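All protein chains of the complex are present and in place, except for one that has been dropped.
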């Protein structure tokens, strides 16, 4: 049994909270078509986007109360996916239903569970509380990238690329001269880098608004399938930013919740939360522009990398370097989780 | 031997009469490239659109009298497909010819026969006389749709979709409450629906120009491979529109002659003929606009349905409902005809 590329028993973000509305939003998640909407009570719902009758995407139809009406022959489905009406006949035929996905709204994201619904424990949703916690301000967006989602994980776990890709913003020659420390705790991989007493890059200089040299930290945490949060910040050098006590610097949390669209494309649901100048809407705006610019610089490279990988001859290997320690650990964690899930499916098929 | 998706021993419309000219029209019919033109005597001709020499499409060349000259090296072919000249040499090499297709112009359509020419009996062309009969006015057009031609057959055989797809024009809630009657006679499938004493939909209200309630009929006839004619009309309720005697209402004939382009695209050659206000050119214009609008509403859905079907996992089934009776009968007729043709090819190959 071939190992799937996607972990199915996991929570994935399928929409920002603001995207889920009383309109029908079609989206492809893990190569499956889904339609996202809000019920009248405000709760988000995710259904298979394919009528069981003649396969028209339900997103081409209409939302009437909590019922989704197909735009072709008018079959109606409730939020559980059950067909509740077939126009022109009294009885709904057996088997008339579409798949519904366990859905939870948390930390301003809509999460769905593509795997076995019995295992969809909301406690498994990773903690992303910075996105809606008191004392924090946050901006967020969705970016679609035409690459294997694992390339985006690699990108975020190895920030040496900032020096070469993000030259005008967060890039800084100092980064590559400061070694990373990689740690693994269960399925969590953490990559830590400290840069002491340096001139911060333009992005952080603008954030801290102080002329002095700074200490800078990047603590990246990965959890499978593809959830990453970056604890980022700078503080005036020597003024109190040792590990574990960063209160005197500026601190941001970049959340990157990555969801495969297909085997060769993915969504990056990102947020950038901060615990300083939280009422500054102009800063929101500038931060948004900066982060969008940075992630689009990555997008261009990731899509070029994807095409290059697809064009490579069979059996072509890549060479690892020291800075890959975190990405290699994360791939091992993911591959092990995929192998466990494949083995489990094999056992179930054998029973 | 796998069953073909296309019936080959059948007449297919390949062009509207007005499309066939003294210019070369390239078109793909049943996945074969053909070039359509008129001979000097006005008769249409259809040749394989591929020079036997170096495969340039002949439609890139020139029509000189009744001879088609290749635009690359100047080989010339007559309307029978025989190569009649090779520039720079006296003799035409053996085997130099392209395929020609039996062609008949009838009822303002150009029909071609992609199968065994010996079987191309013009009497097998279905009766579409409303399109050029005295006492009738007609409009027509061609629409290309990126879907399996059988989805368009399904669409036209089950008009419950009007209620959901054509909300602003011919759609009417009443349709789904009135059951259809399906009948099969040989290879002909007929679906009949009567709606008595109701407020007609805007399209028919404008046609009949009377304020009263109406009786409305839809009699749809299917003949393989994909020829459909719809006998449609309304009459003031109770004033004489019983089955078999519709003379006091307004009556239209929608002809839909469907030709596969490829396995996933088709042409809908349609006409709308009527036996009332036949000299009203403004009505022609309005009808044309209305029908184009309606069929484009269908096109959007059919193309979404096609993509959804292509993306569905292997083995995925669809659920049937009562209103599908006609479409299911028509598929059985077509499948049986395809199986007969496949079996016949098998016998011929064995001989």
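Quick notes
We just call them A and B in the order they show up, numbering each chain from 1.
The working rule: a contact is a pair of C-beta atoms (placed from the backbone, for glycine too) under 8 Å apart; a residue touches a chain by one contact, two chains touch by 3 or more.
Source: prediction; values computed, not measured.
Only one of the listed residues, B:21, B:53 or B:129, touches the absent chain: B:53. Residue-wise, the contact with the chain that is not shown comes from B:96, picked out of B:20, B:45 or B:96.
The omitted chain makes contact with subunit A at the following residues, 154, 158, 160-161, 163-165, 176-177, 179, 300-301, 304-305, 308-309, 311-312, 318-323. Against the chain not displayed here, subunit B makes contact via residues 33, 49-50, 52-57, 60-61, 69-75, 86-89, 93, 95-96.
Here is the rule we use: only the chains that are shown with their structure count from here on.
If you average the CA atoms of subunit A and of subunit B, the two centres end up 48 Å from each other.
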